[in-house]
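All protein chains but one are shown in place.
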Amino acid sequence: MSESLLDIRNLNVSFQTFAGTVNAVRGVSLTLEKGETLALVGESGSGKSVTCRSVMGLLSKNATIEQGEILFRGSNLLAKSDKEMQRIRGKEISMIFQNPMTALNPTMTIGKQVAEPLRLHQKFSRTAARRQAQELLELVGIPSSTKRLNDYPHQFSGGQRQRIVTAIALACGPEILIADEPTTALDVTIQAQILELLKELRHTTSIIFITHDLGVVANVADRVAVMYGGRIVEIGKVEEIFYNPQHPYTWGLLRSMPTLDDKDGELYAIPGSPPDLLSPAPGDLFATRNEYALQVDAHYEPPLFQVSPTHYAATWLLDDRAPSVIVPEAIAARRQYYRQRQTGLTAKEGLL
Amino acid sequence: MTFFKFILKRLAFMLATLFLISTITFLLMNFLPGSPYQNEEKLTPVQRQMMNEKYGLDKPAGERYLIYLSGLAKGDLGISLQFGNQPVSKLLSSRIGPSIQLGLQAMLLGTVAGIILGTISAMYQNSFIDTFASLSAIIGRSIPNFIFAVLLQLVFAVSLKWLPIALWDDGFRSTILPTLALAIAPMADAARFIRTEMIEVLNSDYAELAKAKGQSKVRIAFVHGLRNALIPLITIIGPMTVGLMTGSLVVENIFAIPGIGEQFVKSIVTNDYATIMSVTLLYSVLLVVIILIVDILYGLIDPRIRLAGAKQ
Partner (left out) sequence: MTTNISDLLRVEGLTQTFKSGTGIVKAVDNISFSVYEGETFGLVGESGCGKSTTGRTIIQLYKPAAGSIFFDGVNLSGLRGKKNWLQFRRDVQMIYQDPYASLNPRNKIKDILGEGIDVHKLAKGAKNRNRQVAELLETVGLNPDHANRYPHELSGGQRQRVGIARALSVQPRLIICDEPISALDVSIQAQIVNLLKKLQQEKRLTLLFIAHDLSMVKYISDRIAVMYRGKIVELGDARKIYHSPLHPYTESLLSCIPYPDPDLEKNRRRIIYHHHEEASGSLHQIFPDHYVYCRPSDVAFYQQKGASKEAGGLDLVSITPTNTGILEGVVE
């Protein structure tokens, strides 16, 4: 089996806070292949941001990597010194952050900010970097005359700023782009534009896309990892996750999205609140909110069960000894579509 | 509004402020006890009457005020009665050089050293360096600069004999100790301000983005951070200047520097009205000009302020 581009193995990260130790990431393993877009889905506290920040080496000072390896093209990033990581950041692995309004330095021209990685990593001269910066901005859809390069971030809208941030991230042609909720703060029409931009990149750059919006996931992702309470609870190809979901949390997420064609009635809401990672309860952290919880969930955390060579879910429901459950209606409808789809009988046009 | 209109508006305000200050100064001088003449007690009433007539001091206050104002407009600051009857303007112009040199040196040293200190403190927050720097800043702020002046004299001039105790005409050497004494307070202020601002800047999203680009810690602080952290510091340059001006009064005396501050002290002690009023006015002009420069500097450093009124 050929080597994955990125291979995270059993990552465990904890934070020291005033209130105590928080285990933010508890044994996360995933891979990213060349040319694919992997979506990391989860809510606050799920550990998705911390996982990606660990890859970049951008964790805060009170974080400890307890265990695990992050292999990038075979070598462990966690074993590298900060100086070595500086050479990788912005050059081979780049990151886009959530808030475009605060991501750019307000007192530096955007031309300089876009040119910076080029001058830093690839030793471009000032004029060459400027020229390349202009091309990069055109690439991300910011028509840029030389005059525009001298403008400051506050002269651009939120959507434009996010494009500039993307240009910066792409400047040195990185192998991996990590996008941490890049469209959450943007309007829906601007979001659509940014997503299109990212999809154009899929052939040259592998992308890890963090979000909590399942609609966005369906739009951009090849594979999906659903995270809860610091662990991956389900991972698989995008069609497997959306049409054949196995984990009750995934069911809950899918059901609580109001889609434009809902029948009237109450919107499904996952009961309860996100888990307390300061003093986590024993067993499965999702158990208290899980209407399909089994007795064993209160004692033992479920391991990842295989559904297909590409699809795994961490739920005791998949154990051979588990009783069969009646799946919610919306999920059953999805599964039915999935079965039809697999047989090739229906065209792949979606659930509607 | 355009830059030109902005300057015009500010100049108008400056003139109004100066007018107010000169009036208040005049009123204060007039109602203070004491006599403007040397050896007042030896004068006979007749002699005093003659002197009053000669210098126009027998006229009513209102008339004297108008004469004073018209004189100001022409650049005539009056006659210094206590110091050889020379025009005040001549008296001051010969002394302004040392004060300006000292002031600028202290300002430069104070801000540059303070910025570097503050940045390093912020970069290594809560480390030993940071604690040491913060303590130094507190000490620097609390101890008056004339005590530093005397301490510096004691250590470097008397004990080590490296530098002159109180001399002016020995070239650059003689300015070192007084500059140091004056620079300590601005340095402390600058360091504290920059440290606070820089910590916030270093925690900002764009600092994180810079790190994600692969920038080193030092470059993030100095290339990205500094311009942003500088903005609040500019605000206190005005008050800092005032501090330097008042500080120079005592420091110049201690180091026997023939500057305006020293002259000012002498004038106050001898009730030399014309000089007192002129120096007060001079300081006011200086401050008002500095405030204008600060506002212009804001626009230069922070592009958001500069372009706020410009067309998109």
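Lettered A and B in written order, each chain numbered from 1.
Keep this in mind: a residue touches a chain if its C-beta (ideal position, glycine included) is under 8 Å from a C-beta of that chain, and two chains touch if they have at least 3 such contacts.
This one's a predicted model, so the numbers in the text were calculated from it and none came from an experiment.
J.: Using the document's definition of touch, tell me which of A:132, A:219 or A:246 contacts the absent chain.
T.: Going through A:132, A:219 or A:246 one by one, A:219 is the residue touching the chain not shown.
J.: Who touches the missing chain here, A:127, A:189, A:295 or A:324?
T.: The one listed residue touching the chain not shown is A:189.
J.: Which residue from A:17, A:146 or A:256 sits in contact with the chain not drawn here?
T.: The missing chain is touched by A:256.
J.: Tell me which residue among A:43, A:66 or A:151 touches the hidden chain in the full complex.
T.: Residue touching the chain left out of view: A:43.
J.: Take the complete complex as the reference. Which residues in subunit A touch the chain that isn't displayed?
T.: 43-44, 158, 187-192, 195-196, 212-219, 221, 238-239, 242-243, 252-254, 256-262, 266-271, 273-274, 341, 348-352
Everything below uses one rule, namely that only the chains that are shown with their structure count from here on.
J.: Which stretch or stretches of subunit A touch subunit B in the complex?
T.: Those residues of subunit A that touch subunit B are 56, 58, 86-91, 94-95, 97, 99, 102-108, 116-117, 120-121, 152, 154-155, 165, 168-169.
J.: Mind pulling up the subunit B residues that touch subunit A in the complex?
T.: So the residues of subunit B in touch with subunit A come to 204-206, 208-216, 224, 227-228, 301-304, 307, 312.
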